[in-house]
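Missing here: one protein chain of the complex. Every other protein chain is in place.
Take a look at subunit A:
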Amino acid sequence: MADVLTAAALFILAATAVALFRVLRSGVVAERMMAVQLLGTGGAAALLLLGSASGSAAASDVALLLALFAAFSCVAFVIGAAEPEAEPDPPEERP
């Protein structure tokens, strides 16, 4: 059973690596952020599989963290990127 899980984890890592290679090469900044999103999920899935295969329950905590970091980095990017193009907030100080 453990070897099946490990094989699946390696397969997912390979698929994620191919996707990362493709996405990171493209010029669009938003696609670079998709790479982070993909890495977060693919990494979490591989971690869960490897943790279950090796019997260590701590791996699911690491996967939880990885998913969290991916989400935060995406939000940070959007807030940073959207700032200049977003509609300027109405200035409150105008009487």
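Keep this in mind: a contact is a pair of C-beta atoms (placed from the backbone, for glycine too) under 8 Å apart; a residue touches a chain by one contact, two chains touch by 3 or more; residues count from 1.
What we mean here is this: contacts and distances are computed from a predicted model.
The subunit not displayed here is recorded in UniProt as "Cation:proton antiporter", chosen from "Septum site-determining protein MinD", "ABC transporter ATP-binding protein", "Cation:proton antiporter" or "Metal-dependent transcriptional regulator". Listed by residue number, the positions of subunit A touching the unshown chain are 1, 4-5, 8, 11-12, 15-16, 18-19, 22-23, 28, 30-31, 33-34, 37-38, 40-42, 44-45, 48-49, 52, 55, 57, 60-61, 63-64, 67-68, 70-71, 74-75, 77-78, 81-82, 85-86.
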